[in-house]
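Only a single protein chain was left out; the remaining protein chains are all shown in position.
Moving on to subunit A:
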Amino acid sequence: MSRLDRTRTSAHQLRPFFSSQNLLNRADGSAQFDFGESSVMCSVIGPAEVKLRDEKLDKATLEVVVRPLVGLPGIKDKAREQAIRETLEPLVLSGLHPRTGIQIVVQTMKDDGSILATAFNATILALLDAGIPLKSILGAVTCIVDSETNQILLDPTTQELANAKSTHTFVFDNKSSITSSPENKDQEEAVEVATLYSDSTGLFSEEEYFECAQICYKAVQAVHGFIRTAVQKKLEKEQQQIHS
């Protein structure tokens, strides 16, 4: 089958990833993550000074600012801020930096659908770039149920989102990743997935929801692998620069 963006042939195919780290020289950490033509840049400053009224005695205070592609931030961006902050709270080892603040700024650079998932991935790359201690990394992916074919399409573009009966964004951590081994490839058994963040809107059945979760869980393994490779390559390059 041919997807609307004509570069993909399968319903369960993600758009090509792209990422870049350490782009901003005034931030402690920064990263850009792309899902095809959707691009989000994230900067992290911290652990740093925090206002007295926001100070927590035993933990670092996370602050997230989401800036849209165009215009002033609205309630949609405020909802995204809450989503990103609440999802990162259990992952960041904030007990190691009490009475400090970690400020995360997320800027949409290009919008072709699945912006929240792109933002989550850019944020975790930026946190890794800044060296903030984390319990695990996360990976996010969006899927839709097409209104005409009732098929589950992964990583939709803006055009595909317009034809969606329901839209689902899932975020998974990498604590329960499937390790690819010859035995696993033969058995396509349902894995017990554990969701870190889930947001679904539209009209859908319970079966569709859990099926979307399974499909997104498998796809997120690719995102985790990509993040690992991206950080590895960056460290190798830094090592080369030190020794050259």
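One rule holds in what follows: a contact is a pair of C-beta atoms (placed from the backbone, for glycine too) under 8 Å apart; a residue touches a chain by one contact, two chains touch by 3 or more; residues count from 1.
To be clear about the criterion, contacts and distances are computed from a predicted model.
Set against the options "Trafficking protein particle complex subunit 8", "ZSWM7 protein", "Ribosomal RNA-processing protein 43" or "RNA polymerase I-specific transcription initiation factor", the UniProt name belonging to the omitted chain is "Ribosomal RNA-processing protein 43". Although one chain is not drawn, the whole complex shows that of A:Asp28, A:Glu81, A:Asp112 or A:Asp129 it is A:Glu81 that touches it. If you put the hidden chain back, the residue from A:Ser10, A:Thr195 or A:Gln232 that touches it is A:Thr195.
In the complete complex, the residue from A:Phe17, A:Phe172 or A:Phe226 that touches the missing chain is A:Phe172.
Although one chain is not shown, part of subunit A still touches it, namely residues 75-76, 78-79, 81-83, 86-87, 89-90, 166-167, 172-173, 175-176, 192-206, 209-210, 213.
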